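Dropping a structure here in structure tokens format, bear with me for questions.
Apart from one protein chain that is not included, each protein chain of the complex appears where it belongs.
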Amino acid sequence: MGRPLRGAWIFLIPTLFFLLSFTYFPFLLTAWEGLPSLRNLMSPENLNALRVTGLYALITVPLSIGLGLLAAVAVEGDSRIRLLVRSLVFHPVILPTVAFAAVFLYLLNPLGPLQGFLRALGWQNPLGDPLGAFLSVSMIGVLKDAGLYMLYYLAGLQTIPKELVEAARVDGAGRVASFFRVTLPLLSPTTFFVGVMATLAALRSVDQIFVLTKGGPVGATDHLLYRVYVLGFEYFDFPQAGALTLVLLVTLTLLALLALPRLERGVHYDA
Amino acid sequence: MIRKVLFGILGVLGLGLAQQTTLTFYYPVGVAGPLARFIEGYVNEFEKRNPNIKVNTVFGGNYEENQAKVVASIRAGNPPDTAILLSQQLYTLLAMDAIESFDAYMAKDNDLKQAVQDFFPAFMMNSKLEGKVYSLPFQRSTPILYYNKEAFREAGLDPEKPPQTWDELVEYAKRLTKRDSSGQVQRYGVAIPTEDRSTWLLEALTIQAGGLLYDPAGQGCRVLVETEPVRKAMQFKADLARKYGVSPEGVIAWGSTPGDFAAGKVAMIYHSTGSLGFIRNNARFPFGTAFQPKLVRYGVPTGGANFYLFKGSDPAKRDATLRFIKFMTGPELQAQWSLDSGYVAARRASWNLPLMRDYAQKWPQALVAREQLAYAKAELPVYSLQQVKDIIAEAEQAVVLGRKDVREATKEAQRRVNEALKPFCTR
């Protein structure tokens, strides 16, 4: 355990330098440049982007967490199949999102191999339909990240004393009931942490939109960050792009303020 | 002595190296087919013929992405020597003070002057402003109607008589739409794609309905969305799927439409003549091409992209750049390009070459786009082009999807377009 060391903060200088230059200073720059154009923020397109981002988070956060948890429970243990499935569910985490998403161009195209399946759902052209496009983009986000959350849940499951679960079973609780009554509550620190990660991912992971939908149709996948890109780097409307960036940053800061005290404990009281 | 010779050789080599000029050239691909590979092939050919010029080609993506990249490099103070950009980007590029006209070079270079006079006038409509020539046509096209002759026969239609009016189009499409016993559509009658970020086909329909998407006297500042022809155009597209059930529901992707046609899933499509090469190579049935049907008149916008010259790039490279542009827009290459892709050879001289004659004889489908030029209009030329197109395309999608009434959609789009143009058009 480290004892306080005089002057230890000096070692923080390189990190602080880069943090100030490329995180805090740009934040202030955005606030400075973006504030005056905040009144343009209420344009229908910007409001739409806010709505899309919110919905995207609302869908991907619970689904990716749920899938991660489900996967963790399903693959816990040592059978060959489970180990294989574990790798399979995890592997998209290490793939470039653009490559993962590009495959969906093929899978979802109106002549693609999923046509029978899509036809049965009445969705022959999912990317040409606002809801279909939004769900496709969301699904990619969920499938991509669930593997990582599965890992955290597996780690979480390891920390739960087997006796507690068994005790519940002895008391007559079924498999499902004991999961909800014992396991899940004990996993709540993991869930909190994973929830924060997933929320962050929902606000910043938009690569698949570039490949699949370009924000359309009718703005159905016009995520805030994608719109920042289009406004800033295609229309060169820096003030508006700045105002939207500011909205994103303020949201993230609020999230930090809410989550950090609890997260930090996890960091703090370990080892 | 030996040393002297060696140094001599080195000197010559060094000189050779010093004279090597490297050009930067951005290009987009906007239609179906492996066009990027063709263009890289032409560039290689040019380099072979001009060993002291090296061309650094940058494939910039589709038209919109390529434009964004070129503009970014201009803003970073590092413009390319030349780039192929949409002919309609003229105002946007002028507003940035990014491009140079060809006139000074035309005065010095007779070949260039002759070349400019040899392009089809319709393809030069978007290139000229106040008597000056700002861009030279390269990948030029018009949208045409492709139709499946086999399907026509099957439906009891005469495969040599494509539809000539919107009403006929609907009539034919109804007969061409094929359902299985459970009511599932096996083959749609017609598909008019709604590209995410383009207004091209909407412009075609608007012209056919007697209108135009802009005011030609408006100096890049007047876009006409809230008009009866535009409303008719949007409503027609919506009706094909929603009222008549002869077209796939939802936004039909521009990119995959030629594939759907080639696979026999749609009997008629509206697409760029530039996709002819792809369809030729992939369709396993006889197909025809035709003028797009009229409501009150025939008509389409020209489309595609041109070579531009950029201010701020190294003047010492101008000769090499112009030589490259002349090569790429020359009659032989334009003929080859037309064969490979289906784009219309932009030079009149191309069409007299044996290569082109043989081709036209074998594939008369290629002639339609050229003949349609007689009815062509310039494509929407406007400031803030991409933003304007995005707004109109979104309105169109909303109508096609049944999300908005056409009146409401065009009214709102008009307001937003005016807003977007304001910074450039305060006059």
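Just so it is clear, A and B label the chains in written order, and each chain counts residues from 1 on its own.
Convention: contacts are C-beta pairs under 8 Å (C-beta built on N, C-alpha and C of every residue); 3 or more make two chains touch, one makes a residue touch a chain.
Methods note: contacts and distances are computed from a predicted model.
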Exercise. Which one, "Multisubunit potassium/proton antiporter, PhaE subunit", "L-arabinose transport system permease protein AraQ", "Phytanoyl-CoA dioxygenase family protein" or "Probable rieske iron-sulfur family protein", is the UniProt name for the chain you do not see?
Worked result: "L-arabinose transport system permease protein AraQ"
Seminar exercise, completed: Touch assignment to the omitted chain, from A:135, A:151 or A:173, lands on A:151
Problem set entry | Which of A:38, A:55 or A:105 contacts the chain that the document leaves out | A:105
For this session: Could I get the residues of chain B that touch the absent chain, sorted low to high?
Result: 29-37, 56-62, 65, 69, 72-73, 76, 78, 255-256, 258-259, 262-263, 278, 282
Problem set entry | Missing-partner contacts on chain A, residue numbers | 1-19, 21-23, 25-27, 29-30, 33, 67, 70-71, 73-75, 77-100, 102-103, 105-107, 109, 111-115, 143, 148, 151-152, 154-155, 158-159, 189-190, 193, 197, 200, 203-207, 210-211, 225, 228-229, 232-233, 238, 241-242, 245, 248-249, 252-253, 255-256, 259-260, 263-264, 266-267, 269-271
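Following the convention adopted for this analysis, only the chains that are shown with their structure count from here on.
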Problem set entry | Chain centre separation in whole Å, for chain B relative to chain A (CA means) | 39
Seminar exercise, completed: Listed in rising order, the residues of chain A that touch chain B in the complex are 109-111, 119, 124-125, 127-130, 132, 213-214, 216-219, 233-236
For this session: Quick one: which bits of chain B touch chain A in the complex? Just the residue numbers, please.
Result: 64, 67-68, 71-72, 75, 184, 194, 196-197, 248-253, 256, 259-260, 263, 265, 384, 386-387, 394, 397-398, 401, 403
